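Every protein chain but one is kept in place in this view of the complex.
Note that the chains are named A, B, C and D in the order they appear, and that numbering of residues resets to 1 at the start of each chain.
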Amino acid sequence: MNWEQLLLVSILLSSLIPGIIIFGLPEERHRLRTILNLCGAVVKISLIVIMDIGIYLGHTFEIRMPLIPGVELLLNGDPLSALFATLSSVLWLLTTIYAVGYLEDSPNRSHFFGYFSLCVTVTIGIALAGNLVTFLLFYEMLTLTTYPLVIHRGTDKSLRAGRNYLIYAFSGGAVFLIAVIWLQNVVGPVDFSATGFSPGFTDSHGTVLALIFVLLILGIGVKAALVPLHGWLPQAMVAPAPVSALLHAVAVVKAGAFGIVRIVLDVYGAQNLLLLGVLPLLGGIATITILYGSLRALQQDNLKRLLAFSTISQVSYIALGMSLVDQPLAVIGGLVHLVHQGLMKITLFFCAGNLAETLGIHHISKMNGVARRMPLTMAAFTIGALGMIGIPPTVGFVSKWYLGLGSLAAGNWWLLGILAISSLLNGCYFLPILIRAWFGKQQESWPEELYVGRFETRLMLLLPPLITAFTVMAAGAVANAQISPLAWVRFIVREYGL
Amino acid sequence: MPKTRNRHKRLDGFQRLFLLLVVCLITLLGCILSTIPNSAPGLADAVARLQERSGVKSPVTAVLLNFRAYDTMLEVVVLLLAVIGSWSLTKSPLPEQDTDISPVQMGVVRLLAPVMCLVAAYLVWQGSHLAGGAFQGGAILGAAGVLILVSDFPWIRTIPALPLRIGLVLGPLFFVGIALCCLFFTGKLLGYPEGTAGWLILLIEAACALSIGITLASLFAGGRPDNTMKKIQPPAKHPPGKSL
Amino acid sequence: MITTLLYSMTGLILFGMGLFTLIVHSHPLRKILAVNVMSTGVFLILIATAYTPLGQGEVDPVPHAMVLTGIVVSVSVTALALILACRVQETSNLDLLKKKTVPETAKESTT
Amino acid sequence: MIAADLQTVAYASILALVAGTPLIFAACSCTPFQKRVVRFLPLATVPALLAPFTVPVDMVVEVPWFFMGGRMGLDQTGRIFLSLSALIWFLASFSSRRILKNDTGQRQFHVFFLTAMTGNFGLILASGMLGYYLFFALMSFAAYGLVVHKATDNALQAGRIYLTLVMIGEVALFTALILLVHNTGGLAIEDIAGISYQPLTLILLFIGFGVKIGALPLHGWMTSAYQETPIPAAAVLAGAMVNAGILGWLRFLPLGQTSCPTAAVLFIAVGAVAALYGVIIGLKCRQAGAVLGASSISQMGLITVIFGLGLFDHKAGFHAAPVLMVYVVHHSLAKSSLFFGYDLVERQGKILSHLQIAAILLPALGLAGLPFTSGAIAKTAFKDLTATLGNPWYGLGTFFLPLTATTTTMLMLHFIRILKYGTGTGNPAGKRESGTIFTVSVIATGAILWLWPASRDSAILSLAGMTLLQSLWPVTAGFLLYLVWSPIFSAKKGLPDDHKKQTLFDLILETVARILKGIEWPQSRQDVLFTHLYRIVPQLRRSEKIMGRWKVIGISYLALCLCLLFLLL
Partner (left out) sequence: MIFLNVDNPSWMITPIIVPLTAGLLCFLFQRKTFAIALSAVLVNLLAACFLIGQLLTCGPMRYSMGGWQAPLGITLRTDGPAVLMLLMTGVTGFAITLYARGYFSFRIDDPGGTDRHQQQQRYFWPLWLLLLAGLNGLFLSNDIFNLYITLEIIGISAASLAALSGKPAARLASFRYLLSSLLGSLTFLLGIVFLYKSCGLLDLDLLRNLTENGPGVRAALALMSVGLLLKTALVPMHFWLPPAHANALAPVSAILSALVIKGSFYLLFRLWFEVFASSITTEALNVMGGLGAGAILWGAIQAMRQHRLKLMVAYSTVSQLGYLFVAFPLSRAADNAQVWSIVIFMAMAHACAKSAMFMSAGTIFLHFGHDRIQDLTGVRASLPITVLAYGIAGVTLMGLPPSGAFIAKWLLLSWALASCQWWWVLVIIAGSAMAMIYVFRVISRFIVIPEGFSSQKLEFHSRLLEWPALALALISLLLGLVAPWLLHILAKGSIDLTQILPGGLP
């Protein structure tokens, strides 16, 4: 085992081991638990950064483990997985800090943080998966590890949400499984590669491959919350805020989107997809999802529910970018949105959690003038929301810009219109919140003021959203720099030879 | 009682259908059975050829205790299992109080039991060349046991459990022991050394017959002896006795 | 040949009769007896296979041995089944036995 | 070599400071040092005031890492706009410093004020399309904070309208930019030169920047926003920020390099209508800010017309550009002076002195083009332009321009009348500063066009007798007409306040919102499904019971036997 392989394994272990230890810790040892969590996160980030550098320098990171003929587990660090892994690990660190603050004094923390660590292990596994089987393995495990988090509150409502989440997720997983097996039957074992499988198959098995593609997208679309399959996401917002942040920005939805990227870029490859002619379908679904999510978000009063619908809408940008896979600009836009959406959405969820945890505010109608009570939180929220709308210099603009250019380059004028409408709709549901919070008349009292202290809220709740909000701004403002998500995505696209 | 009700009722629809199906199946099987050509060689020739080396004269005994002794060994275990199973289920429902035994019965038992033991021993011995053997002998022994059991001798209830268990296990254990010894000496499980087959078989048969006899009697007794738990269990309630 | 067939057919018919009783009658004792009849039927056919017309070779001892073994097994199982049936009858509600089918309580009851 | 590098670095840092200083100030006003920062508020504009005179023209500094490739520089146009904006911001920051001292939302106001300033300066410096867009957006959204600062219902409503239009503008601009970049292939503004525009791009650009200048269908925000914004902020809104729209057009449809007759007609038509329509709106208003807003609509209409004229061909563009600049400078200074005057009145809280009325009249009638004012110079330049362009447009100069002058006169008189009889709140704190600022601004309005080399030709021309007469009669006509209008207006006093009535725009907005919110989406059916499923549970239990009956077992046993027998035989 060379150092590259060792690194891959230790990346996975760096959160798995703390997770397992945490399960065994008694409830009272919260300091040790926090230290373990944070150490794990920091170690993981450093390891992943090392891997990133290694990848940039051209090292190969690969572990193979054959299971049965044609089926093998393959961990592979390529630029794309580095992107997702870096995003997840960094956001995990922040979410962990946030969760420590959020769950202060609440019961069952060992359990919570244990699953939390497992969850991120699995997410990194998804990032590092080198073929569809490995991806499937971690994809299913993701459902398992997030489920206890979703139902963590233990109320009937959360149980119902958990049930629906499971049903959706496993149905999707089942369809995905069928598709993967079918694909292997047709084209043999497929590793993720820059070109996808040989175009010869497309000539001979066109219809079947197109059907498989549809199945794959359907299967993975459940987690990515593409429109007819999105039902679980708004319900899952009953989970605690760190979990929502995790679901929406770090792990689940992102894993779905990442899966779409993998399928489009690495399994099928641009050339095959163009020959098969299934891309308009993906584009169509993505478009519908973008519009539908935004329209539904308009009607929500519950803040987290609104954010959930906004996620549905935003994540489809990634799918949209992938549907224009022959346009490097669109691919850049889609890929970079993977990171950008994560940053923005996690900020928003952190802030929503802060409102709920500090003042007991769950509904937009109760947010009048809240910015005077919690200016920093609302500033972060504002940045996130503006990013969602796509106002420069936030990262949201960068993604939209590339998507727009890409869709024009592909000759799809109407997609530009969709982007414009989506931005407008985003404005329609985010701006009123901001207005209400900043300029609304403050009420007599807040629903339940839970925290009164030196800062507007606990420091551990305050810092993560500020950091992410700053990143939302900074990553946009220095988008063209040598080290930025955009730069890395360009590197990826170069690697794919687009 | 359900018995009487069943008798007077005519068959309902389901039963007719079932009957029809059974008849169909039996007919079909019968047809198949009758079409099987009688050309199958069977194993008779093989047995005949190897009879010499089996150490016994009776072909059935040779098959049972030499050629396919492994089957027999397991089968003895099956019997023992039945006892263990019945013991695990319940205590023996022997009557609590002494009852009067009619002198005639007493006399018959006293007369018959030794005779039966003798017959059993004869059957076991005879098994090496004629019909007979451990099972037959064991059956007779068992019958003797049953006879004693139905006679309600008071001492039956006081038979300690350990000797009983030893008696039950003796046959199978002896069988396995011999088998292992054979393994040790010849390298084959149950591969009797040259020339010793005859008396080894007889030994096994004797042990098994004893065990089978006790087994059958114990099965008839319908449960574990009462005193197995004596140390722990105060002599409390008996399950409502019900002999078969 | 005819003899073999006769025995075999008788065995088969016994098997069928036992089967019919086993299914149709609900009393445990009858069921046990039915199984016994079935096994007798099977043994009968087995014994019949050992038959060889006179002068065409030895009688096949293997089926004999098998039947012996089978009988022993059958005895054991019958004994166990009887004891079990007794215990069931003792401990379970008498109504259950009056019902035509074996009751469902076995499945649904809790401790 | 090193010296040259150093020089570049120096220039780059000056340019960066122009936009950066207000941002730093904004950041500082979030800190506890806010009070001290506010005291030095005008300092934020100092780099911007200095930059036009230090940085050489047409130098471009590349900042590749910044936001998808930053480029900044100062060309001739930028220089004019920067000086102009810097001046107005400078004055306004003095004013706002004092005025808002005791206000509760002071901090908030200053953050927005300074951020808007950053945006305004930044967009002038930006020489990349995205940079322009970035600062434009920054300015637009920050200005929202100024509009709603009073946090009254009226202010919020004004803000809502403003924000909606800004959103529409932003999205249109975004789309237009993507179309442009797709066309040019580069992100620098120079790349735009000489490309052919698609109609969609033109329309989107018109909308994108038209919102800012209140071009006709997008004018809805102007009156209410100018009224509700705190007056110093309104001054920059009307004097400086509005120009961002014009600059946007100049940058993205560079005059002299664009020829697009269709667009020209569009611009001229819209502008002409706006020039008159603005006055009609304004005459009905009974609040000074709103009247100034309406006047801005009208004046911007004129500027649109000038811009439209320049779009015909390269030559026309070449002629129109200086005229446009002159007019922009004139309008900005005059309009901000009027706001500062209004500010003074508000602070005084009492009726104006005659001197003050006269001082206000100078920029007011200057807008109408009274001889010897900056307006006269600007209008002369305009007329000159129409003359140069020849026949179809010559009429504009002879008929249309006097007409607007007449109407503007009416509007300005209306404004003064409102000021005179309006009730100021009275805030003696900043009275003296306010007076000084007003004086400076009036002087600037009066003097700059006379001194400015670019407008000197027109200035001299405007002194010609015929020209004097030509610019005098419309003003007189306007004065007379206003005498007629004034009693009619007074009779309508019973009308509700301007903002209370629902504008058409509001109506549309609400309808759309209602439709969007009212769409009945299919509710998730999972729970219904489960209830249905639970209903079959007893059925299942029963069937499992039946499956457990001996007779069923018997049948299935036999069936299986027969089936396998048949199948295997």
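Note that a contact is a pair of C-beta atoms (placed from the backbone, for glycine too) under 8 Å apart; a residue touches a chain by one contact, two chains touch by 3 or more.
Just so we're clear, the structure is a prediction, and the values are computed from it rather than from any experiment.
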| item | value |
| --- | --- |
| Neighbouring shown chains of the undisplayed chain, as defined at the top | A, B, C, D |
| Residue among B:R16, B:R110, B:H129 or B:K188 that touches the chain left out of view | B:K188 |
| Contact with the hidden chain (one of A:L7, A:I167 or A:V214) | A:I167 |
| Listed residues A:D52, A:D78 or A:E140, member touching the removed chain | A:E140 |
| Touch residues of subunit D, complete complex, unshown partner | 537, 540-541, 544, 547-549, 552-553, 556-557, 560-561, 563-565, 567-569 |
| Those residues of subunit B which, in the complete complex, touch the missing chain | 29, 32-33, 35-37, 40-43, 46-47, 49-50, 63, 66-71, 74-75, 77-78, 80-82, 84-85, 87-89, 165-166, 168-169, 172-173, 176, 179-180, 182-183, 186-192, 229, 232-233 |
| For subunit A, residues in touch with the removed chain | 23, 65-69, 71, 73, 107-108, 111, 133, 136-137, 140-141, 144, 147-148, 151, 154-155, 159, 162-163, 166-167, 170-171, 173-175, 177-178, 181-182, 184-185 |
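The rule is simple: only the chains that are shown with their structure count from here on.
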| item | value |
| --- | --- |
| Subunit C and subunit D: spacing of chain centres that average the CA atoms, whole Å | 99 |
| Separation of mean Cα positions, subunit C and subunit A [Å, integer] | 66 |
| Two or more partner chains touched - positions in subunit A | none |
| Where subunit D touches two or more other chains at once, by residue number | 551, 554, 558 |
| Subunit A-facing residues of subunit D, complex | 64-70, 108, 130, 133-134, 137-138, 141, 145, 148, 151, 156, 159-160, 163, 167-168, 170-172, 174-175, 178-179, 181-182, 513, 516-517, 519, 521, 524, 526-527 |
| In the complex, subunit B residues that touch subunit C | 2-3, 6, 15, 18-19, 22-23, 25-26, 29-30, 33-34, 38, 42-45, 47-48, 59-60, 62-64, 68, 71-72, 75, 78-79, 81-82, 85-86, 89-90, 133, 135, 212, 216, 219-220, 222-223, 239-240, 242, 244 |
| List of subunit C residues in touch with subunit B within their complex | 1, 4-5, 8-9, 12-13, 15-16, 19-20, 23-27, 30, 45, 49-50, 52, 57-62, 64-65, 68-69, 71-73, 75-77, 79-80, 82-84, 86-87, 90, 97-98, 100 |
